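One chain of protein is taken out of this complex; the other chains stay put.
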Amino acid sequence: MGPKVNLNADIGESFGKYRIGEDDELMKIIKSANIACGMHAGDPTVMNRTTLLAQANGVSIGAHPGYNDLWGFGRRELRMPLKDIEHLVAYQIGALEAIARVNGLAVTHVKPHGQLHNMAIVDYDIALAICKATKAVNRDLIFVGLAGSQLEHAARNLDMRFAMEGFADRRYEDDGNLTSRTLPDAVIHDAEEAVEQVVRMVTEKVVISRGGKRVPLEIHSICIHGDEPTAVPLGRACREGLERAGVAVVPVTEMGI
Amino acid sequence: MGPKVNLNADIGESFGKYRIGEDDELMKIIKSANIACGMHAGDPTVMNRTTLLAQANGVSIGAHPGYNDLWGFGRRELRMPLKDIEHLVAYQIGALEAIARVNGLAVTHVKPHGQLHNMAIVDYDIALAICKATKAVNRDLIFVGLAGSQLEHAARNLDMRFAMEGFADRRYEDDGNLTSRTLPDAVIHDAEEAVEQVVRMVTEKVVISRGGKRVPLEIHSICIHGDEPTAVPLGRACREGLERAGVAVVPVTEMGI
Amino acid sequence: MGPKVNLNADIGESFGKYRIGEDDELMKIIKSANIACGMHAGDPTVMNRTTLLAQANGVSIGAHPGYNDLWGFGRRELRMPLKDIEHLVAYQIGALEAIARVNGLAVTHVKPHGQLHNMAIVDYDIALAICKATKAVNRDLIFVGLAGSQLEHAARNLDMRFAMEGFADRRYEDDGNLTSRTLPDAVIHDAEEAVEQVVRMVTEKVVISRGGKRVPLEIHSICIHGDEPTAVPLGRACREGLERAGVAVVPVTEMGI
Partner (left out) sequence: MGPKVNLNADIGESFGKYRIGEDDELMKIIKSANIACGMHAGDPTVMNRTTLLAQANGVSIGAHPGYNDLWGFGRRELRMPLKDIEHLVAYQIGALEAIARVNGLAVTHVKPHGQLHNMAIVDYDIALAICKATKAVNRDLIFVGLAGSQLEHAARNLDMRFAMEGFADRRYEDDGNLTSRTLPDAVIHDAEEAVEQVVRMVTEKVVISRGGKRVPLEIHSICIHGDEPTAVPLGRACREGLERAGVAVVPVTEMGI
């Protein structure tokens, strides 16, 4: 059996009359969808539509819980008690589970959104609150998160299924961490270079660091940033590049985690 | 085996720093709780606390979905497409299911709130949207609703488990319907009379109508209005009166529906 | 002095990361802007940006209060006590006044949004609540509303400045009322025909009804529907057609009301 990888993207972030993101196009590229759950974005009807769109494209369904901050799109720092985070995450996963079940589908992974995600990457307590909520709702859920982050530590400590996530368009350091966005070459703007990076990640299990070193890196899933104007062409290039290189692009549920 | 009945109340309607209702006291009286799900009232942390409080009192857990209208407490008429109602109800049931599951518990019934409930009682299409969502989320859920209402018709047509609800403090007409609130004696203010009515409902399966007729009426559950100042004493009087009359007060799940 | 008229449109209906409407283009066409006030759409920062955009284009600033229903974009029927409507409208006008004042500008007119507007057109009590709030906030505010509607009656009874509004793309009946949208030819789809209608309204003070009659009609302002895909080209055609016919297109404050 040849190499395989998952492609995921944040999706279903429209709200009422407001449309955002190229969901129809993205759904043809990815294999796992992180669906907004009504707090930072999304509403019950958008969630339903997105769930059906995932199904039609053979895309597995994940919850994308965020802060309850529609004005800030879940991207503003919001400090709340850990217990509130825990309940807020459980609430959102459950809401999407019900919408999925109405359509005969199931939620199979969780990936937190925006600032909740950013804070959890570096703060073990927040990571643990999110992971605990996820496991308590359904212990079979796969947690998708940055490899090496506090989210991975928390998920491992809770004995959860964890999908290590890598990036097509982000530069890596010699220690395997992402290059800080404060540095000028943190983002890879050239599509060809991005495709090369993901193919190398999957087929050789290494990444070429900013310093030129071959750094070992194992990943299960590659994140396509849905809200960049280049999301669709870059995502499509990755998908095509991977398949040309003989890599199967599959739902995260088929990654053997 | 002697006669039995369920007592239910709306509960968990606090929000953040705002406290409302005498949940601690009510939980000792009722056997099934209709828990607000974060739209007309309630927040994820309040939902969690209420779920644990129900468990501690041997009270079964139900979802109490309402319109997304915190300002109006779900009591204002809000006209939305039937599909939006369907998704909004599924969303709320799922959210509570997850919170319950985190605590090792399960949602076993659904009763809609406020104006959503009022509209569904008389509008078959709205009733059907609510019932369809409920059944699609979990076909074993018991729907609690006014006997003879469009909610009962919709639930029956969908082959759902339906708990017929009666009232301690509302007067009935000769045809078994509730006396309109526009009439002066629609509400029974005397606790003793209310207790007599519920005992008669359960033990004789009749109600004495406003016109003095003995009207046959079968009920599974009696609603305690949680937000009236008299809720707790009236509820306690009903519970004690029923038990004194040899009626077992049980969760709605034990009503054999 | 030649004939003149005002062009108005609903604008500033973006929210946070969500963008809606072609505000930049519309602002070049209209002369009075109905700016969303944060309840059905708009947020404080969008309001500020829209206010500045109006200023840059010589467009006068109006408040566009709506129901507090972002999910439904203020287009769903929401029944609330008249006093709540009154306070809700005052609140929104005041909020925009402050944002305008920060930029050295002033709110000079009010036009209600969506379902609040639709209900006020036919319901005198709602119309009166809106007009009372508007007058109480600032008695010099010009109320922009459908000629002949309950909004006009309420505004007249309160001795308010009232701008009678006409439509480029709606058909009229022999009695001067709009043709019901349930009829097939209620909407004028041909831009040339729409332009002819507005020019005739302004220069001859008549409209040709669906039945072919010349019906007298006096208007101060023509509404450009901002959220139709054809809004910008139709609006631009009207503006150009009016100016070609020698009509001055001016802010509603210069209509001598």
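We call the chains A, B and C, going by the order they appear; numbering starts again at 1 in every chain.
Operating definition for what follows: a residue touches a chain if its C-beta (ideal position, glycine included) is under 8 Å from a C-beta of that chain, and two chains touch if they have at least 3 such contacts.
Just so it is clear, the structure is predicted and the values come from calculations on it, not from any experiment.
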Absent-chain contact - pick from B:D43, B:E152 or B:E165: B:D43
Full-complex contact with the absent chain, from C:P3, C:G94, C:G148 or C:G176: C:G94
Residue, one of C:A54, C:V137, C:A155 or C:I219, that touches the chain absent here: C:V137
Residue of B:I11, B:I29 or B:L70 in touch with the missing chain, whole complex considered: B:L70
Contact set of chain A toward the excluded chain (per top definition): 68-69, 71-72, 76-80
Those residues of chain C which, in the complete complex, touch the missing chain: 38, 43-45, 47-48, 83-84, 86-88, 90-99, 101-102, 133, 136-138
Touching residues (missing chain, whole complex) on chain B: 15-18, 20, 43, 70-73, 75
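Rule of thumb we're sticking to: only the chains that are shown with their structure count from here on.
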Most distant chain from chain B, judged by the mean position of its C-alpha atoms: C
Centre distance in Å when chain A and chain B are each reduced to the mean of their C-alpha atoms: 40
Intercentroid distance (Cα basis), chain C paired with chain B, Å: 45
For chain C, residues contacting two or more additional chains: 71-72
